[in-house]
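Before we start, here is the structure in question, set down as structure tokens.
Heads up, one of the protein chains got dropped from this complex, but the rest are sitting where they should.
On to subunit A.
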Amino acid sequence: MPTAPEQNDDAARGAAPDAPVIEFRDVGKRYGDNVVLDGLDFSVRKGDRVTLIGPSGSGKTTILRLVMTLEDATEGYIFVDGEPLTHEERNGRRVELNKKQRKRIRQKIGMVFQQFNLFPNMTVLENIVEAPLHVLGHPRAEVLERAGNLLEKVGLADKADAHPSSLSGGQQQRVAIARALAMDPEILLLDEVTSALDPEIVGEVLGILRTIAEETDITMLLVTHEMQFAKDVSNRVLMFDGGRIIEEAEPEAMFSNPTHERTKSFLRAVLGEDQIGTR
């Protein structure tokens, strides 16, 4: 059982300076009778790059969706920068917070989806500037300059006025990454961002993400089946099964020397027989 720290409401809502950037406390998520997450505890510190791995249906996507507030947890508490995201404990009861809370915190978080989800009614540039202009209300000239730099960074400066539908999957995903970064998020959520792509263009997207990981201190929570990428980018790997974390380690240790039997068989399936075991 989590013990809620003794604090008044004001303190609970104010960002705590050295709190983890993301913290799950005893989080549960169920759809009807289907328990997807169960008593989940973990935290992500500022600048961490955490990779979630695990078999299909183990709840990896669900975790990212909870952080993005696309879904609400059914039990427990999620904190971002020390602030409760959707629910908090008051007098021993779990109560939902005013929706303003999640709206405010949401702006710190960006997400890149497996299916890109670019807006087809906008050009590439319009996709990128939409939220900075109309949500953050930043000055147009500034937003356009930044969008230009981001397009440059993802190698699509010449596609600013193209329609998303005229781009390849890899190009669309690069736009989606630029769009998320245009909001200058503290936290970037990446859900299998290359699994809808042809194998030969996976590299171009991962290359960009590697650069972003090197050049920024954005906290990243990612789900991927690209183990080499996980190794290169992340400093921590969490292995999920049955809605719980069954193993947690640095990537090197996790991939070369997993301890849990489920992790071993999962990694064998993903990496192939020969790559696991003693070094």
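In this section, contacts are C-beta pairs under 8 Å (C-beta built on N, C-alpha and C of every residue); 3 or more make two chains touch, one makes a residue touch a chain; residues count from 1.
Please note the rule applied: contacts and distances are computed from a predicted model.
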Checklist outcome for this item: In UniProt, the chain not displayed here, chosen among "Acetolactate synthase", "Dienelactone hydrolase family protein", "Ectoine/hydroxyectoine ABC transporter permease subunit EhuC" or "Acyl-CoA dehydrogenase", goes by "Ectoine/hydroxyectoine ABC transporter permease subunit EhuC"
Item to check | Touching residue (missing chain; options A:27, A:40, A:68 or A:150) | outcome: A:68
Item to check | Residue, one of A:86, A:115 or A:216, that touches the chain absent here | outcome: A:115
Checklist outcome for this item: Per the whole complex, from A:19, A:35, A:97 or A:131 the residue touching the absent chain is A:131
Next on the checklist: Which candidate, A:20, A:164 or A:258, sits in contact with the chain we can't see?
Outcome noted: A:164
Item to check | Residues belonging to subunit A that touch the chain removed from view | outcome: 68-70, 103, 106-107, 109-111, 113, 115, 117-121, 130-131, 134-135, 163-166, 179-180, 183
